[in-house]
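The complex appears here without one of its protein chains, the remainder shown in place.
Our next item is chain A:
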Amino acid sequence: MRAVVRHTGVTVRSGSVADTPQRHFDDVYAGQYAVLVRLAYTTTGSVAAAEDVVQDAFLELYRRWTHVAEPAAWLRRAVVSRCTSWVRRRRLERRHGQPRDPGTHPPTAPETVAVRAALARLRPRHRAVVFLRYYLDLPEAEIAAALGCRPGTVKSMLHRARTILREYVDEC
């Protein structure tokens, strides 16, 4: 299922990709899209929001293409930042009584219930740290770059996330 991306004034261009920078962008898109959607989904818990966030990040990357040296790292940070903002807005909407977005309910698998429930107890940035560390297997320095924090902070966040996950899984 693919979410409808809402970007006023943004046009879809389906023209030639013959020029090298464009081809490079497409390569980055093809190589990073899926994993970034997974990162965003892990952080937000919503497929639609994850796809929105990732598309939005790629749009921004497209605008800044000539100034971004490391697209993959830049995208990770952009996605985590957008996910954090999305979650914050989501909380505010709930607090002010906005109707809750039904979102997407993936089919529930028994083996994932415990972990997903444990992840739901983590803060969004903690979920992002867990994903970057255990799913992408990134070193702490790159995680710190993606989150815009120090490596020591990453260590602390990982430790706390692991503790919470362990406690919850043990309870289950």
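By definition in this document, contacts are C-beta pairs under 8 Å (C-beta built on N, C-alpha and C of every residue); 3 or more make two chains touch, one makes a residue touch a chain; residues count from 1.
Keep this in mind: contacts and distances are computed from a predicted model.
**Q** For the chain not present in this complex, what protein name does its UniProt entry give, out of "HypC/HybG/HupF family hydrogenase formation chaperone", "Phenol 2-monooxygenase", "WD40-like Beta Propeller Repeat" or "ABC transporter ATP-binding protein"?
**A** Going by UniProt, the chain not displayed is called "WD40-like Beta Propeller Repeat".
**Q** For chain A, which residues lie in contact with the unshown chain of the complex?
**A** These residues of chain A touch the chain that is not shown: 1-2, 5, 7, 10-14, 25-26, 29-30, 33-35, 37-38, 41-42, 47, 50, 55, 58-59, 62-71, 73-74, 77, 104, 106-109, 111-112, 114-116, 119, 130-131, 133-135, 137, 145, 148, 162, 165-166, 169.
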